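Note that one protein chain is taken out, while the other chains of the complex remain in position.
Presenting subunit A:
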Amino acid sequence: MSALQVSYLLVLVPALAAVATLALRRWQGPATLVSVGAALVSLLLAVVGLVVAPVRGTDLVPLRGSYAVGGLDLPLQLGAGPATAAVAAVVALVAAAVLVFTRWYLAADDRLAVFAATVSLFTAAMMLVVHSRDLVLTVVGWEVMGWCSYLLIGHWSRKESARRAALKAFLVTRVADIGFVLGVVGLCAGAGSTGLDTVVAAWTSDEAPGSPALRSTLLVLVVIGVLGKSAQFPFQDWLPDAMEGPTPASALIHAATMVAAGTVVLAQLFEVLVLADGARWVLGLATAVTMVGAAVLALGQSDLKRLLAWSTVSQVAIMLSALATTTRDVGPDPALFHLWSHAIFKSLLFLTIGWLSVIAGSTLASALRGAGHGHPLARVAWLFGLLALAGAPFVVGGLSKEHVVVTAYEGAASAGGPGVVVLAALLVTVVLTAAYAVRAHLVVSAPVPNSPIPPLGPDTPGPNGGIGEKSTGHAGMPSAPVLASLAVLTVLTVVGGLVLLTGLFDVHGASVWWMVLTTLLIVIGGGLAWLARGSGDPRDQFVRTPRHRALADSGFGADTAYRALVARPVLGLARVVAFLDREVVDGYVRGAAASAGVAGWLAERGHRRESPSAGLGLLALGLLVAAGTAVLTWR
């Protein structure tokens, strides 16, 4: 089986599984079995893909005639490369783990099959983006993922907060997608083709179809779309709200799809991106602000699931910052490597907290206190996941973060681009990440087992009153397949860095000095959180007043800003337009009708009197009209 066939199958299998699962939705059990089976087949295919992956530098693209629409070529091709194969493998792994977990977690849900079908479709869309060698296919996968995220976040559609979160997620990303679509349209129109290689070749050649300024503008537009999908500043606020979705959906969205897709797309466009300084600056500054801000917010969350959400925002910023700072020699692979490791440990963390929330009945930190007791695997999984998140040396997250730091340093050293800013932000983020990871660990492993009904202080609930997890109606022990998948993810979190030995990711070696420095920073951050732990929630040492808590839980009030700056003005404008349509545009129509009525009345009166003068007047009018027409058409 060639790598190319694998890439087509990896897109097709989950897509067909989605259709089949939806068709079988009446029979929940068999339907979900179909999707789980397809996910396992995909995983197997992805492993085969890893084995047959082409060597570095020789991307496979099929040679096939392309369709043309007018002057625009639409090759609509998929391709395969070494890094592609690795990313596809991790996507397949996370999707399979999520589906296995879903079968247990949502066993009592009446729309389990629909959920599984959406997860499969989501996976197919991500696979399409990963393997796409055509920007139209990228847009297709990109938008389908957005739609699936809407369905997954709003899965519990009987809950108002879930409906609102789903709407917000889709609208925020769709607004950013204005930029993405325009950027892609501009790039494709300039190249006369939507094929990725043609586009990259056209825009990097000396006779580029547009000026460097236009190229930079188009890339900035693409970057804006990426910032939206990846929940980066200023679009960050949809992601924490998306925690309203069931935990498996969060695991999928955060770990391997949706938020990570931007990294994949920018890696595909890397050759053009390095030439577009404007886009790199926008990306660098946005990610620098985001990684620090999100880490601060993570530290102050009263809900551990939202803490994980903010940690995703921060980690994706780290991935994207690697793309903003990397040089042409280093290439995009440090970012993709961080994607790989983040996918593994973040899916582990989310699935573990899904389990813990079933035990504790909530994801609020106050409820989860000591939830790890009696469940050693959950505690181990949580510990290793957090170690990787904090970037401890040698676990998978630590290795990939080292590469990003070194990349940023090289970018800063070789001047040009936002390297210095990003490097500074990275170092601050390392400290903060270690601190909130320690905090998350302390909560779960606290010695006091929580009381069955979690006491909610007056100021503890988040903006949505905490995320109430649905009671799944079974004791807190997951089924064997779930435990197995958690074990696999835990092992991979520890040894996943070995992927570097395969050479699939083209990354340079990390530097020992940087590793020592970041380890020191981690110890400082973790140590501060440890010292601050006191007797209660360690957060209390950082966020003391209720006002600060409210600020942290509302993400610095971004939601209010969205409403005040976008939603309300647009709705106001809409009301004005509706008024204009009714009273002005339609007004002249009614006016015409009224004047016709008046004219009819006048004419009728004229006829009744049968006065010769009126008849003469009408005749004169008719002559005038005839003469006017003749003059106008006289040529």
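Quick note on the criterion: contacts are C-beta pairs under 8 Å (C-beta built on N, C-alpha and C of every residue); 3 or more make two chains touch, one makes a residue touch a chain; residues count from 1.
Assume contacts and distances are computed from a predicted model.
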Name under which UniProt lists the unshown chain, selected from "Carbon-phosphorus lyase complex subunit PhnI", "Aspartyl/glutamyl-tRNA(Asn/Gln) amidotransferase subunit B", "NADH dehydrogenase subunit M" or "Iron ABC transporter permease": "NADH dehydrogenase subunit M"
Contact partner of the left-out chain, one of A:Val495, A:Leu520 or A:Leu571: A:Leu571
Full-complex contact with the absent chain, from A:Phe122, A:Tyr150, A:Phe384 or A:Phe505: A:Tyr150
Selected residue (touches chain absent from view) among A:Leu16, A:Ala107 or A:Leu167: A:Leu167
Contact partner of the left-out chain, one of A:Val13, A:Val136, A:Leu336 or A:Val444: A:Val136
Interface with the unshown chain - residue positions in subunit A: 67-72, 136, 139-140, 143-144, 147, 150, 154, 157-158, 163, 167, 170-171, 174-175, 177-178, 181-182, 185-186, 188-190, 570-571, 573-575, 577-578, 581, 585-586, 589, 593, 632-633, 635
